[in-house]
Structure formats: C-alpha cells, structure tokens
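Some chains omitted; the rest stay in position.
Per-chain numbering from 1; labels A and B assigned in written order.
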Amino acid sequence: MKADDLQGIFEMHQAMNIEVFYWWCTAIMFMIHAGFLAYEMGASRTKNALSSGMKNILTLAAIIPAFYFVGWWIYNAFPNGLIPIDAAAALPWSPSMRPDVDDMGTGVFFAAFALFGATTGSILSGAVIERIRLSAFLILAVVLGAGVWILAGAWGWHPDGWMLAKLGYHDVGAAGVVHAVAGFFALGVLLNLGARIGKYKDGKPQDIPPHNLPMTLIGLMMIIVGFFGFIGGCIIFNTGETGWTTIYGTRTNLSAFAFNTLMGFGGGVIGAYLSSRDPFWTISGALGGIITVGAGLDLYYPGLAFALAASGGALMPKIGGFLEKRGLDDAVGAFAVHGFCGFYSVVLVGIFAAGFPNVGEGVPDVSFSGQLLGAVVMALTGFIPGWGISYVLKKCNSLRVPAHVEVLGLDLVEIPAKPYPETAPSSTSASSLASTSKPEGTTAQATLR
Amino acid sequence: MKADDLQGIFEMHQAMNIEVFYWWCTAIMFMIHAGFLAYEMGASRTKNALSSGMKNILTLAAIIPAFYFVGWWIYNAFPNGLIPIDAAAALPWSPSMRPDVDDMGTGVFFAAFALFGATTGSILSGAVIERIRLSAFLILAVVLGAGVWILAGAWGWHPDGWMLAKLGYHDVGAAGVVHAVAGFFALGVLLNLGARIGKYKDGKPQDIPPHNLPMTLIGLMMIIVGFFGFIGGCIIFNTGETGWTTIYGTRTNLSAFAFNTLMGFGGGVIGAYLSSRDPFWTISGALGGIITVGAGLDLYYPGLAFALAASGGALMPKIGGFLEKRGLDDAVGAFAVHGFCGFYSVVLVGIFAAGFPNVGEGVPDVSFSGQLLGAVVMALTGFIPGWGISYVLKKCNSLRVPAHVEVLGLDLVEIPAKPYPETAPSSTSASSLASTSKPEGTTAQATLR
C-alpha cells in the first residue's frame, strides 16, 4: 500500500478512536447520575425520598433536549462575551446536528457536553431537596444546565473564549465553569428558597439526617467512578500530529490527569476526614479534592496536588458549617463541595502555576490576577441568574411547596408510591414527624443573616 | 520504515483497538446485570427479595456457558432460516473458540453476544418474580438467552440474515432481536404462569408495591449506564478502510448513536412521566425511550428521536396498565418496556425511514411492510417457545412454586438467609402477610381474559 492510502485509512481510524473515547466518557458520566440518584434519595428523609429521586431523573431528561436545541449553539456562539458570533453549524436544524456518516465527532462531543450540563443540574438538585417545587426546580435546572454554565463554558472553557484571550484563564478540569458556576447558582437559589421547616430552632441549625446514609455513601462513590468520564471528557483528543491538548491548546496527556485525579481523591478524603470525622463529609471530600485540583490537573506536581486537595477537603466542611450557622440550609453541602472548591481551584492555579505560558498570539500567561478575576466571573455568572430567577419564582409563589406539604412530605402529594412500604418507621421518626407537624415555631423562609 | 511494514503494524493496532472497544462494551454490559439485580430485588416483596436476586445471578452464570457451547454456533449456522449452514468455526471444539494469539476478535465478539443473551434472560427474569420455580426459570432463561434470541439474531441481526435479504429488515440497536423477542417470550410465559396470589381481588388488579423502590430506581439507572455497552456493542468496528458500519454493512458512526441514545433517554423519561407520574414507570421510560429509537438509531434526526421516544415512553405504562387489567401480572412491566417498545421500534423505522437503501445485491430497501413483517416475526419467535415451553412445564407441575410457599415467601424455602434481619416489618406488611395467608379467594393461575 502507498503511504498516502495508508494515511487516509489511518486518519479515519484516528477519528474513530476519538469517537470511542468520548463515547465512553459519556457512558461513564451516566454513572454520575446513577450516583446522584442514590445520593440524593439517601440524603432525603423517607417522606421525601421518591420526590428527590424523581427530580434527579427528570433533571437529566430535561437538560439533554434543552442542550440539544439551545445549549450547543450557546457554546459555539458566545466565546466573545454576550454578542453571538456566527455558529450556524451548531443550530439544531444544521446538518451537523444529526447522524452524518462523514461527521465523526459532533455527536459524541455534543453528548459529553450535554452530560456536563446535566451534572450542573444534579449539583443544584441536591442543595434544594425536600422543599422546592418540582416545576420551579426543572426551570432552574434547565436554565443552568443548558444555558448558564455553557455560557460560562463559551467564555472560559473554549479555545477562543474571551477569558483565555484576556485573562489567560486556565481551568482544564472545568472546576470553575462547571462546579463553581453550579455551586454559586445553587447558593443564589438557596437564598430565596430558604431553609427546610425544622432546620432551625431558635436560630440554631438542627441536624436533619439522611434517612439512608449507606445509600448516600454508595451514591457518592458512584459519582467518583463517573468523574473519570467527566475528567476524561476534559482532555482534547486531537487528530494528526497534535495529540492530546487541553481545551486551551496546551499540550498535556492522560498520565498527568491520572496522577492528579488520584492524588486529588486521596488528599480530599483525608483532609475532609481529619477536619470533620463525618462519613458524609469524608466521602464528599473525594469530590471536593478532585475539584480542588481540577483547574490545574495538567500542571501540578502530584505531591502538591495531594496537599492542595487535602486543604480543599479540610476547608469544605468548615465552609458548609459556617454557612449553615448563618441560615443557609444546603441539604447536601453542594455549595461547599462544588461552589467553594471550584472557586478555590481556579484561584490555586493562579498561586501555584502563575507564569505558565498559554499558546496563541497575544494570549497572556496564567496569572494570579487572571485566575482570581476568572473565579469571580464564574461565581457571578452562576450566582446572578440563580438568585434572579429564583427571586421571580418566589414572588410568583411558585418556588416552594406549601408548608403543610413539606411537613407531610413531598411524596404524599407528588408521588403515588411509598419507598419502603414494608418497613416500620422508628419511633424517633414518628415523633419527629409529630414535632414537625407544628411548624409555627420555625421560619419557613430563612435567609443568610 | 517502509510503508508496507508500517501498514502491518497499523493493521495489528487496528485489530487491538477493536478488541479494546468490545472489551469495554462487555464490561459496561455487566453493569446491566448489577442493575437488574438491584432492580428486581427491590421490586420484590421482602419475603422474596433474595430469591429474586439469586435468580438474577444464576441467569447470567447459566447463559454464559450455554451461549459458549450452543449459542454462538446457532448465530453462525442459521442466517438462512431453520436449515443450518456450515459454521464449524463456531463450534465449541473449534480452534477459534479458545485463546489464540493470532485471533484478535472471536473472544470479544463472543463475549459481547453472550452478554446480549444474558440481557434477554434478565428481561424475562423481572416479569416472573415471586412465584416461578427457580429450576423452571433457569430452563426458560437458558433457552431464551442461548437459543431463541440468537436464532432471531441470525435472521435479523446478521450481515447475511434472511430478514435483511428478503425484507430489508433494519434494526441496528437490536430493539427487535433482543427486546421484542425477550418481551414476547416473557408474555408467553406469563400466560401460563399466572398472576401472583393476591394480585387480583374480584378480578381487579391490586398494587403489589416494590419493597424498596429507591433500590429499584438506582438499579434501573445502572441498567442505563450498562446500555451504553449494549448500544456500543451494536456498532461494527471494521478494520481497513471500512470503518464503522451497522451490522447490515451500511455506514454509520458513534456520533449518530450518541445523538439518538441521549435523545431517546430524554424523550422516554419525559413521555413516561407525563403519562404516569409514577417513579417506577418514569425511570423505566429511559429504557423504553432508548429501545423505541433503537432500531433506527443510525437514521433519525435527533429531534424526531426525542418525539418518538416520548411516544414510546408515554404508551408503555398504558400498555402495561391495559394488560394488567386483563389479568397479566407482569411484575416489572417487562412486556410493556421491552416487548412493546421493541416491536414499536421496528415498526417506526418502516414509517420514518422507509426507502433507506440497504447495501448488497438484491437486498430490498427499508420498507414499512418489511419492518412490520419483521416485527411480527420477532414477536412470534419470542412468543411461541416462551408459551410452549412454559405450557409443558406447567403441565408437569414444575412451573410454579406451591401456593403455600408463595404465601410464606420463596426465601423461606429456597434461601438460608434473610435480607434485613435487623429491620422491623411495618404493621402493613405484617397484616398483608396475614391476609395473603388465606389465598382461597384468589385464583393462583390467572390468564389473559
């Protein structure tokens, strides 16, 4: 065979291998959602378990088509800021947005991005369980998962994004564009949503324990498995002689990602355990640790990644506890794990990898100021619409279920089934039901004080 | 290096990449069985939970060797109908059916097909829980998983199958050959097996709720993760300049599959939710939606795939409810999800992709009549042996456990263990046990009326 013919076949097989890679990224990312389902049902009280689960299933189902019809176009149209560029190929009626035997790429890239979007929805989902209206939640989740985060992505996680061009922004593992954006969006929603009835007594936070903590821990571990799909989806598998790059076009490889994902896992768990001794926070530390090193996954010395992840894991429960004392009822610590660690992750790159050269004419190097500003942009891009939309929903009295529904449990109203029809409730839970049936002593709408 | 030498190395690496792809398909498909295990244990009442789980584990363990010794040969020998062609290489004593350093392919293809077969067994498994004898079930599962479906596969999911040659049959995602066949087989068995004691009172269906609905939902989500292995296993990764094709030799790629698998997921969930509001049906809609678009996964515009999946998801609970009212006690809706959606999927290709040209001399184009006839062939190929073998087993009094065993629970007789020895049963479940201990008012052997 001639070299040219061989080259043709080889290039096709390169493209096929790329498709296979992102196909598995997508498949493994579905495990994130199996995990979130287990995690959030377990973290709810029995009376809300199925409503929480239903919310998770519908999140994924609603974000996928929304991302197909709108999200993918946003990503391609808004790298410059708020004025769209031409991105006709990403419109849902474009030939590239459908099966095309000559386009080995768009479908799998779309799929991986849609799953990123679904992840933002699931991050929000956990924070607001046990009192949000399903309809309000779905509006918020779709806006976040098919709009807000992908706009942030166009800015900061795109080879032509303005945050790269102006700030030298570096966030290879999407710690800012996915986790910080979703965490701050959740924070905004929580401020309007308020605490669950019974969460505060005389202003002091009360423990509302998960009804099934083992299920929660297993769910979190499944999310970690799925995270390898997410982290894998953050590396760009290029054809030709380019090979692996980050989304910013700088060279990297999966070995770098493997070192630091593993060390992030270990550091995060150990940091969270030493800081909290709590099983829920400890396994959340696995996520928090990986997120903490996520923005610089390609750059850190693995020993440093371990230390940084440990610091993120250790701070995370403190942040959660601090906000809880001030009236923020984040049922699963979503802001602490995703919002705080995502923000922290972006800033850390500015401290430990400042000066790292970006590629592209006129693109500034990685810098502390660029990363700090970038983190603030991410936080605001998440917070403002989260707060704003939930404020409007609240004013329309559509954000939260009525107090008597919350006390009786959302499942009674929303779901024609019981989670464990053959299991007896404990007397504790019976009496807690009794006590929560007199909600007059508690404020149903707490806000950050 | 010379181009010819390079070509040799390149071709070996192509073959290796193909092996890797189907290896992961097989691995991810094991998640289907982890999921079915969770799903069916959760869907049982506590008294039958371990028996249901044991059935799942043994299904997989029995179908694998049966598929090795018989199934793989059936696939290779029967593309023409009921008269075998020479397929000596697929016989279990053939050199290709064992480790061979020069055969990078047979083992991984065998593995992927064996897991397809195991999936048919697990589809049957859910429908018949809580009253079938383990021995009878294993006979039925092995016949289905290593015989019936793979015969249907030789006909309709094989490059030389007569259904392609005569009907232009198109079923790339195995919606007909796996799901319709298994679903109609289950229907046949259910007609002879009859309803669970207590399922009908005065002819009206009673709710027999899953003892652990969260476990059921998590299990279904794990099945979805595993489905990416299944769908991946439906694309043919060819060496040389051919690249991706369907099993029918038409060009396609994973991007097409990714678009429509995701949109099928989303549409199915939303359709099922709007039609039922029930968490169990809603998450089953994910499966139903993917199956509904499965036969035409390579062809549909993704927006159409969403709509078709939504229709499948919405119809599925209606079909299930319709049959339940007529005496069919399908404990997990297996016929509605797999049988109906699989059949529907094949027919839909005839409506929305009629005229799609097949490759191969004399092979007719895709047509409505070909697809409808194809769907009927699949339904009958599943139904007839399912009904027939279970009829014989019933006549031998070997199909169903005795009534008193069913009332006490299968675990008491079959399993030397309790699922939750430390958990108190609810008074409801205690009283339901009491009421079901007087089965005289119910018919143990209901049939479709």
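We take it that contacts are C-beta pairs under 8 Å (C-beta built on N, C-alpha and C of every residue); 3 or more make two chains touch, one makes a residue touch a chain.
Only a predicted model underlies this, so the values are computations on that prediction, with no experimental measurement involved.
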Where 2 copies are displayed, count of copies in the complete assembly: 3
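Everything below uses one rule, namely that only the chains that are shown with their structure count from here on.
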Gap in Å, rounded to a whole number, between the CA centres of chain B and chain A: 33
List of chain A residues in touch with chain B within their complex: 1-3, 6, 8-10, 12-13, 16-17, 19-20, 22-24, 26-28, 30-31, 33-34, 37-38, 41-42, 49-50, 53-54, 57-58, 60-62, 64-65, 68-69, 92, 97-101, 103-108, 110-111, 114, 212, 215, 219, 414-425
Parts of chain B lying in touch with chain A, wherever the complex brings them together: 3-4, 6-7, 10, 14, 17, 21, 24, 28, 45-46, 209-214, 217-218, 221-222, 224-225, 228-229, 232, 237, 240-241, 243-244, 251-263, 265-270, 273, 277-280, 282-283, 286, 298-303, 306, 420, 423-429, 432
